[in-house]
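Shown next, in structure tokens, is the structure this report addresses.
Let's turn to subunit A:
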Amino acid sequence: MKKRFLVQGNEAVGWGAIDAGCEGFFGYPITPQNEIIEWMAREFPKRGKVFLQSASETGSINMLNGGAVTGKRVMTSTSGPGWSLMLEGISNLCNAELPCVIVNVQRGWNATRHAQTDYTSLTQGGGFGGYKTIVLAPDSIQEIYEHVQLAFYLADKYLTPVVIASDAILGQMMESLELEKINFPRLPEKKWAIKGKSHHKDGERRSSCIAQGMLPSKKYPNLLSFWKSYDEKLKLIKKEEVRYDEISLQDAKLVVVAFGYVARVCQEAVNAARAKGLKVGLLRPVTLWPFPSEIIKEKTKQGVLFLVVEDSLGQMVEDVKSAVEGQADVHLISCLDRHLPLEEGAIYPEKVFEKINTLLN
Partner candidate 1 sequence: MAKGEIRINEELCRGCGYCEMFCNSECIKISDRISSLGLPLPEIVNPEKCTACGFCAWMCPHIAIEAYKYV
Partner candidate 2 sequence: MEKKWVAGTPKLWINTPVPIPFCPGCNHGTAAKLLCDVMDEMEIDQDVVLVVGVGCSTVVYMLVNVDAVMVAHGRPCDAATAIKRMLGKDKIVITLQGDGDSLAIGTESTIHAAARGEKITTIMLNNGNYGTTGGQLAPTTPMDTITTTTPNGRSDVHGYPIKASEFLSNLDGVAYSARGAFTSTANYMRTKKYLKTAIQKQKDGAGYSFVEILSACPSNWHMSPQESLKFIEDKIIPQFPLGEHKNIDKK
């Protein structure tokens, strides 16, 4: 009998972490993800895993650096303001090629409720150096649980931090969760892990460095060798790891593009529109990076319209515009179209339906 129960989105992160074999969580309080660190504080030590509250997000991300070099699965979580504090740390983790998972439960620009205003910072590598991290965007409690496990697998596979873009609505809402641990393909042993010389079978020391390429090593004797290797890694991820979900895209004349809680809203609008005979589909990027540009290019060739719906002034719309390469019209429903001018305002299905109607008639 599979275990099934009602759980909050933030707590689903914890359940995903347990089933992923996460062994360390280092976090700091920030609304709206305090439930994550509180769950971890209760549940991790019980299971012999490490939980530590740091003194700030810069503390958390650097503890993550330390945890990750040991080869064990470690993670942290935060929201917008804390995310920006972590950017230097994430740049360093990418350079050092260390696997770990970071959850960003997005909140408005210094508001504390939901928004999708970190998209550009999440996907364009907001720190320094030109790194990219894989970014997963769940839209349900079940998916949050699954994405945490997927994130750890991808992090270990490509030796990179993986980010999960949640938001305050997903984090705070409750849905049923079915616990079923995902079995991923086996990955090679982490021979690079730092555990003290006594641990290493070849007796040689191991080292880890956040300035690979600058400080010479056997692996990267110079800067160019590091850049070449990193470039190939990103190309491989772009080729292999694009993920998206779709509803009735086949004969759609208008494609709605949305992620996270907004995708759930658009789902309702798209279903209502289809019931009225409107040929509309929904494309939901599951990986915000690598972005599903290819499917957008394909639909562009079929002469569709695009309607990007996102709870910001328009960030993902730039990626869609880039993918269509000027060959299709791209419309936007943004945070200016929220139902209330307050923090509690959100993008409602009626607004999306209205726009779909206008565009297709």
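To be clear about the criterion, a contact is a pair of C-beta atoms (placed from the backbone, for glycine too) under 8 Å apart; a residue touches a chain by one contact, two chains touch by 3 or more; residues count from 1.
For anyone wondering why these and not others, all candidates are chains of the complex that A comes from, given by their letters.
On a predicted model such as this, the values are computed, not experimentally measured, just so you know.
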Pick from 1 or 2: which one touches subunit A in this complex?
2
Can you list the subunit A residues touching candidate 2 in their complex?
23-24, 26, 50, 52, 54-56, 58-59, 62-67, 69-70, 72, 74, 88-89, 92, 194-198, 205-211, 215, 217
